[in-house]
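One protein chain is absent from this view; the other protein chains keep their places.
Going in written order, the chains are labelled A, B and C, and every chain counts its residues from 1.
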Amino acid sequence: MLRQIGKRLATAIPSLIGVVVVTFLLTRVLPGDTAAYFAGPAATPQAIAEIRAKLGLDRSLPEQFVSYVKDLATGNLGNSLSTGRPVVTEIKARLPASAELTFLGLFLAIAIAVPLGILAAVKQGSIIDHACRMVATAGVSLPVFFTGLLLVYVFYFLLGWAPAPLGRLDAFSSAPPEVTGFYLIDSLLARDLETFRASLAQLAVPAITMAVFSLAPIARMTRASMLAALASEFVRTAKASGLTPTTVIIRYAFRNALLPVVTTLGMVFSFLLGANVLVEKVFAWPGIGSYAIEALIASDFAPVQGFVLTMAIMYVALNLLIDMLYGVIDPRVRMEG
Amino acid sequence: MSVAATPAPAQASAAVATLKHARYIIGENPVTGVAFGIFVLLALAALIGPFIVPFDPLASDTAAALNSPSAKHWFGTDQLGRDIFSRVVVATRLDLGIAIFSVALVFALGGLSGVAAGYFGGWTDRVVGRLADTIMAFPLFVLAMGIVAALGNTVTNIVIATAIINFPLYARVARAEANIRRDAGFVQAARLCGNSEMRILLGHILPNIMPIMMVQMSLTMGYAILNAAGLSFIGLGVRPPTPEWGIMVAEGAAFIVSGEWWIAFFPGVTLMLAVFCFNLLGDGLRDIVDPQRRT
Amino acid sequence: MTAALPLLDVRNLTVEFATRRGIVTAVEQISIAVAKGETLGIVGESGSGKSVTSYAVMRILDRAGKIANGTVSFSGIDIRGMKEDEVRDLRGREMSMIFQNPRAALNPIRKVGKQIEDVLIRHVQAAPSDAREKAIEILRQVRIARPEERYHAYPFELSGGMCQRIVIALALACRPQLLIADEPTTGLDVTTQKAVMDLVVELTRERGMSTILITHDLGLAATYCDRVVVMEKGKVVETADSAIIFKSPLHPYTQKLMRATPRPNATLRGLLPEGEALPNPIPAPPANDDAAMLLKVENLVKEYPRQGATTSVFSLFKPKAPAADATFRAVDGISFEVRRGESVGLVGESGCGKSTTSMMVMRLLDPTSGRILFNGEDIGGTKAKDFAGLPQRRRIQMVFQDPTDSLNPRFTAVRAIADPLLRMGGLKGGAAIRARCEELARRVGLPVDLLDRFPHQLSGGQKARVGIARAIALDPELVILDEPTAALDVSVQAVVLNLLQDLKVSLGMSYLFVSHDLYVVRMLCDRVIVMKSGRIVEEGPTERVLAAPEAEYTRELLSAIPHPPV
Partner (left out) sequence: MNRRDFLKTTAIAAGAAAPVAAPFIRSAEAQSRAETLLVVTESGPNNVDIHGVGTNRPGYEVSWNCYDRLFTHGKKTLPDGTDSYDRDKYEPELAESWDIGPNSATFKLRKNAKFHDGTPITAKDVKWSFDRAVSVGGFPTFQMKAGSLEKPEQFVAVDDSTFRVDFIRKDALTIPDLGVIVPCVFNSGLVKKNATEKDPWGLEYTKQNTAGGGAFKMTKWTPGTEVVYERNEDWKSGPVPKLKRVIWRMVPSAGNRRALLERGDCDISFDLPNKDFAELRAAGKVKVAATPVGNGIGYIGMNVNKAPFDNVKVRQAVAYAIPYQKIMDAVLFGMGNPLHGGSSNMAAEVAWPQKHGYTTDLVKAKQLLTEAGYPNGFETTLSFDLGFAVLNEPMCILVQESLGQIGIRTTINKVPGSNWRAELLKKEMPLISNFFSGWLDYPEYFFFWCYHGQNAVFNTMSYQSKEMDALIDAARVAAAEGNKAAYEKDVKAFVTKAFEEVPRIPVFQPYLCVAMQPNVSGYRYWFHRQLDYRTLSKA
C-alpha cells in the first residue's frame, strides 16, 4: 500500500513542477508593476526603481526563478508584499477556513446529489427523473457569485434567518481554541455548543451556495453510472436470486456505480476550489481564495504562487485519497498495485 | 473526397432520417424539447437580435434611469437608463460567440490531442496526460483569472482562458473514447483497407467519438458562459459598454439589496436559461447524433 | 408425458415491449409445460423470444416489457397475479436462473462467498452466524477446489468456467425446484462447456429438480434435454421429445435448423435448406504456379509483458525493456504454410494464440521474432503501422469475427466497401467506385438497395456480407477468416459459409480460417492446424485429423463438441 501511495505521489511530481513553472511565468506576465504599486501614491521614478531592486524585480526571469525555487525547497513561500507576512503563515491561518467551507459544500452536495442521482436512475424516464435533472441542472446554471448574493438577500436581508455575511463568526463571538482550525470541530472539542452553532450558522449559506453549484455533475454521474449498473447482468442475477430491492440497489448496483462517481468528485473538487474564490468574496470569508484574489489584483506574486501551489497539493492529496478509496471500493484496483 | 462515393440522395435521406429522429427524441423527451426551443430562440436572438430590439442597447437616457419593467421597457432600465431588454437580446450574440469559440478552440486543442493520445498511446499519451494533469491541478477559475489578468481582458483572451481550463476535460474524454476504439474491428479493417494512421484517426475514430464530444461540448458551452460571468464579477470581463450577460448580472447584483431587482434578474434568468439549455441539450444531443441508438 | 400437475405451466403467454416504434410483441401466445424432474430445452435463433419467455416466468422483465396475456403457474400458483414481494420470495428459493457470460453475472466487487451468503440469508436458508459455513459447503458441491479460499475470491480472480460454477452455486443454494439456464455455456470453450453442463445435469438430477435449458445450440439441447421446444419469432413451432425431434423434425423451421447445424459428416451444401441449394460456382482459371507457396510462417513468436509489470513511474524519462520473466508467450515459435488456392484451418480454444497468429500474418501486429514470407518476400520486417503503405497490403485481407464491430458505425455499407477501393483501388471517380461496389454487393449476395444503409440498419448476415465484400474488393490472394460466423445464427452461418466457399472457388483465393469449431473447419478447409497454448499440437489434412486425431488434445476437443444425433 505504501509503495502504491509513493508511486502515485511520484506521478504527481511532474504536474506539480508544471504548476510551479506556469504560475511563476503567469505572475510575471501580469501587467501590474508591483514596484510602482508599493512605492505609493507619490513616488518618484527613482523611488520606484529602488523598490524594484529591493524586491529583486530588476533581475532576469531565470534568476528570479532560481531564487524562487531555492526558497521553495526550504519551504519558504516568500513574503506577501502587501501584508508583509510570510505566505506560509497566511496560508496556514486561512486554509482551514477555505477547507472547512469547501468540504462542507462538497459534503452537502454529495449528500443531496447522490440520492437524487440514485432516485433518478431507479425511476428512469419518470417525472422524478426529469425533475431531478432539472433541479440539478438549474443549480449549475447560475453564476456562483449570483447564487450567493441571492441567498444572502433572501435568507439574510429579507427573511433574517441567516446571520450577517461577516465571515466565519459574527463580530462578537470569539473563535474556539485552535486544534484543527475547523471551527465546527474545534468548538465541539472545546464543548462549546454556542460557538458550534454560531459557526455552523455562518457556514450554512456559503456552503449551500457551493453545494448548489456542484449538484449537477455529481447527480448526473451518479444517475449515469447507476443506470449502467442497474442494466448490468449481475443486477439481473441478484434480482433473479430474489434479493430485496434495497440490497440490489445499494449493495449491488450502487457500490459498483460508485467508482465513476468518486472519479467525478475529484473533478468537482477542483471546480469547487475555483468557485470557492468567488464565494469567499461574496461572504467576506477569510479564506485563501479571497486572499489570492486580492494578491492577484495587487500583482503580489508570492501569495498567488503560494495559493496555487497549495491548491495543487490539495488537489493531488485529494486524488490520492480518491485512488485509495478506489482500492477500498474495487478489489480489482487493489490487486493491480 | 470519400463522400464522392456516396450519391447525393443517400445524404438527403440520411438528413431526413436525422430530422425525423430528432423530432422523435424531442417528442419522447419533453425536457430536451424545451431546451431545444430555448436554443432556437437564443440562436434567433444572436442572428437577428441587433436588428429587432426596440432601443439602442448602448444609448443612455438618464431621465429614464432605473425604471422598473414596463410596457415601454419590458425588462426595465439600468443605472444609465439603457434598455435592459435590448441589452439582453443583443448580448446573446457575444455570449454565444464566447461559448462557441471557446468550445471550438478547446475541441481543437483538447479533443484532437486527446484522440491522438488515446489512439497512438506512448509518448503522445504521456505528454498530453501530463499537460492535462498539470492544468487540472490548478484551481481552474483562478487559472482563468490569471490568464485573463496576464493577457488582458479582451473577449479573445476570455475565450482562450476558458478553452485552456477545459482542456483536461476534453483531452480525458477524447483519450478514453479513442483508447477503447484503437483496436476495434472497424479500425483494424480500416488499416487493412490501406488507410494511413492519420486518416484512421481523423476519418474513422474522430467521427465515432463525436457524439460523446458533442455532449461534452454542450455542457462546456454553458460553463464557458458562467466562467465569463465569474470573470466579470471580479472585473476581468469584457469591456464596457458592450452588453454581456455576465457583466450585467455582476453589475446588477449590487442593485438587488436596494430593490432594483430587474437589473440583475433578467440577464441572470437569460444566462441561466442559456446554460440550462446547453446542459439539457447535451443529454438530448447524444440521443440524436448517436446512430447506434437509432433503429 | 405425465398426467401429474406440471411444475411450471405457461399458457398463451404474450409478452410485449414498449419501444420507440411502439409496442413490439416479443412472445406470442406460447404454451410450455415443465414436469417435475424434467429437463426441457428451448431452442431458437436470436430474436426467437426464448430468453424473454424465461424472464417472464421469473418476472424479471425490464421496465419496458410486460406480460400482456396468458398465465404462468408454478406448482399451481399463479405467478402473473402475485405481488412483487411474493414473487421475490419465490425467486432464488423455488426457481432460479443462470445466465450466459458468468463473469458479468457476478457482482465484480463482492467476494463470491458473500454473494452466496446474500442469497442464503435472504431466503432464510442460513443465519448470519452459519452462512459462511453453508456457502463453503455449496462451493464444494459445485466442485470448486479449496472452497475455503475461493470463498474470499472476487470474480475477476476466477476463470470463466469457475465463475459459471459460482453462478450455479448461487442458483442452487436454496435448493429450488426449477432451474432456468439461459445459454449457460455460450462464450465458454467446448471442453469447459462439457464440464459445466455435466455438473448442472448431475446436481439437478440428484435433487430431482426441473430444468429449462435455453440455447441456440441444437447439439447441446439434443445432448442434455428430455424434451425440446423450438421457437421462432416469438412463437413455439414444435414441441417434442428430443429423441424424436432430431430424428424426424416435423416443422419446416425445425428441419431448416437441423440441417444448418454442423455435424461430423455434413457438407456445406447440406447445411442449406432443401431446395435452396446454390449452383456450383465456376472455378477461377488455375494460376500457373498452382501449388506454389503463398504464405510461409517460420518460428513466429509473440511475447507480451505480464500485466502490471511495466508501469514504471518514470517511463516518460527512461523507457526500459521489460525483464524476461515479466513476459509470456502468446505465440510460441510456430511454423506453417498456406499454398495458393488452399484453405487452412487454424483451430484451438480461447487463448491458444490463434487470433494473435492471424493478426501477425495480417500485419496488424508486430511479431517478437520469426519470419512471415508472403510470395517469398519477408513481410514480417515492416512495422505494422507502415504496412498500410506497402503494395502487399491489398494482397492480404481479412474477414472479422464480429461483423458489427468491424464496420464503422458512421459509414454506410457502400462507403465501407468503397474504403479499400478509395485507398488502394486506383479507381477514379465516384461512379466507377459505385459501380464496383454494386458488383461486389451482387457477388456477396447483398441487395444493392441496402448499400446506402448504415450498419445498425442491417441484419447480422447482411453485415457479414458487407465485411466479406470489403475484404474481396481488391482481389486479394490470401484472406484470413477470423471466426467469421461466430456471431451469427446457425442458419445464417450456413449461408455465409457457402458464400465463402463459392467465392474462394470463383476467385481463386487462399483462406486461413481461424475457428474454434472443428466441424465448421472440416467443411471449408483442406488442412487443419490445431493450436494449444501458443504451440501447434497437430497438423494435417482435415479428414485425417478429424477421423484419426493423433494428439490427445484434438481428441478431447472433438469429443467435447455436442451435436445432434447424426
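Here is the rule we use: a contact is a pair of C-beta atoms (placed from the backbone, for glycine too) under 8 Å apart; a residue touches a chain by one contact, two chains touch by 3 or more.
Predicted, not measured: the structure shown is a model, and the values here were computed from it.
Undergrad: Where does the absent chain touch, in terms of which shown chains it meets?
TA: The chain that is not shown is in contact with A, B.
Undergrad: Of A:I110, A:V152 or A:A257, which one is in contact with the hidden chain?
TA: Residue touching the absent chain, from the options given: A:V152.
Undergrad: Quick one: which of B:A149, B:A163, B:M248 or B:L273 touches the chain that's been left out?
TA: B:A149
Undergrad: Using the definition of touch stated at the top, determine which of A:I48, A:A99 or A:A121 touches the missing chain.
TA: A:I48
Undergrad: Name, in rising order, the residues on subunit A that touch the hidden chain in the full complex.
TA: On the side of subunit A, residues 31-34, 36-45, 47-48, 50-51, 80-85, 90, 93, 108, 112, 115-116, 119, 128, 131-132, 135-136, 149, 152-153, 155-157, 159-167, 170-173, 197-198, 200-201, 204-205, 208, 281-284, 286, 290-291, 294, 297-299 touch the unshown chain.
Undergrad: In terms of residues, what is the contact footprint of the unshown chain on subunit B?
TA: For subunit B, the residues touching the absent chain are 58-60, 62, 65, 79-81, 149, 153, 235, 239-241, 251, 253-258.
In this text, only the chains that are shown with their structure count from here on.
Undergrad: Out of A-C and A-B, which chain pair has the most contact pairs?
TA: Result: the pair with more contacts is A-B.
Undergrad: Based only on mean CA positions, could you tell me how far subunit B sits from subunit C in angstrom?
TA: Spacing between the chain centres: roughly 44 Å.
Undergrad: Go ahead and note the Å separation of the Cα centroids belonging to subunit A and subunit B.
TA: 24
Undergrad: Would you please write down the residue numbers of subunit C that are in contact with two or more other chains?
TA: 316
Undergrad: Would you mind listing the residues of subunit A that make contact with two or more other chains?
TA: Those would be 14.
Undergrad: For subunit B, which residues count as touching subunit C in their complex?
TA: 1-2, 4-7, 9-10, 13, 24, 28, 123, 126, 130, 184-186, 188-197, 199, 204, 207-208, 291-292, 294-295
Undergrad: Can you name the residues of subunit C that touch subunit A in the complex?
TA: Per the touch definition, subunit C meets subunit A at residues 58, 60, 62-63, 88-93, 96-97, 99, 101, 104-110, 118-119, 122-123, 154, 156-157, 167, 170-171, 307-308, 313-314, 316.
Undergrad: Can you check the complex and tell me which residues of subunit A touch subunit B?
TA: Touching subunit B from subunit A are residues 12, 14-16, 18-19, 22-23, 26-27, 29-31, 130, 133-134, 137-138, 140-146, 149-150, 153, 157, 216, 267, 270-271, 273-278, 281, 289, 292-293, 296-297, 304, 307-308, 311-312, 315-316.
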